[in-house]
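Only a portion of the chains appears, each positioned as in the full assembly.
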Amino acid sequence: MIKVQQENFDVAAELATLTAGNHAIGGVVSFVGLVRDMVRVDDRDAALRAMSLEHYPGMTEKKLAEIEAKATERWPLEASLIIHRYGRLEPGEQIVLVACASAHRQAAFDACNYLMDWLKTEAPFWKLEETEAGEAWVESRASDDVAAARWQIKPDRAAE
Amino acid sequence: MKVLYFAWLRQRIGVAEEEFELPGDIATVDDLIGWLTAKGPGYAKGFAEPQVIRAAVNFEYVPFDHQLSNADEVAFFPPVTGG
């Protein structure tokens, strides 16, 4: 399930809904992304006042749904969820929740990690950081591309 | 054709989206960038380094040699930074 929203989310309520009534689930791995209070501006640490997340309505939902479908195809997931917020957020606020439920713990870990890596490189969101030095758009990081690319090497599958 | 701009590209160009008829001699995304660049100094500044711009047509990432049609929704933006 995909949700793109301005309002905050309740992790426990979301996880409870995700797993409700499905007792084939043995493990749920979740990632919650939070706004940090210190950021790098011109190679120096700066205190963050707020972060504004802009996105491309329509394309965001489409890309997130595609990434989720790919994870579901690759790992035996019982349920999955991506919630991503947009708008103005302050330090400590929740930005994103990704959760994967499976009968097998490693599948849940890998699928959740995969979703986060691809979300970072595919989902059309942009972060604007406000510090005492002014406003600056966050630059994309080569390390995020590397993190996503490692999933293109698929593990051997005995059944194929 | 509908064209959208995001993040600092939107700020430099000064509009979030615009609609116009696709000129007959504009075949590809690359052609469109060239045509937009000539529209004014904000566009010229926004597209000054086209290699850092990503393009999407109808919600799909496309290379700059992608063929356009007048019914397309085109978006230009910097590399994404969500998550």
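In order of appearance the chains are A and B, and numbering begins at 1 in each one.
Everything that follows uses one rule, which is that a contact is a pair of C-beta atoms (placed from the backbone, for glycine too) under 8 Å apart; a residue touches a chain by one contact, two chains touch by 3 or more.
No experiment lies behind these values; they were computed from the predicted model shown.
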{"item": "Copy-number formula (whole complex, one representative of each chain type shown)", "value": "A x2, B x2"}
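We adopt the following convention: only the chains that are shown with their structure count from here on.
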{"item": "Approximate Å spacing (C-alpha centroids) for the pair chain A, chain B", "value": "26"}
{"item": "Contact footprint of chain A on chain B as seen in their complex", "value": "4, 6-8, 56, 59, 61, 75, 77-83"}
{"item": "Interface residues, chain A side, partner chain B - complex", "value": "33, 53-56, 58-59, 62-63, 84, 95-96, 116, 119-128, 137-140, 144"}
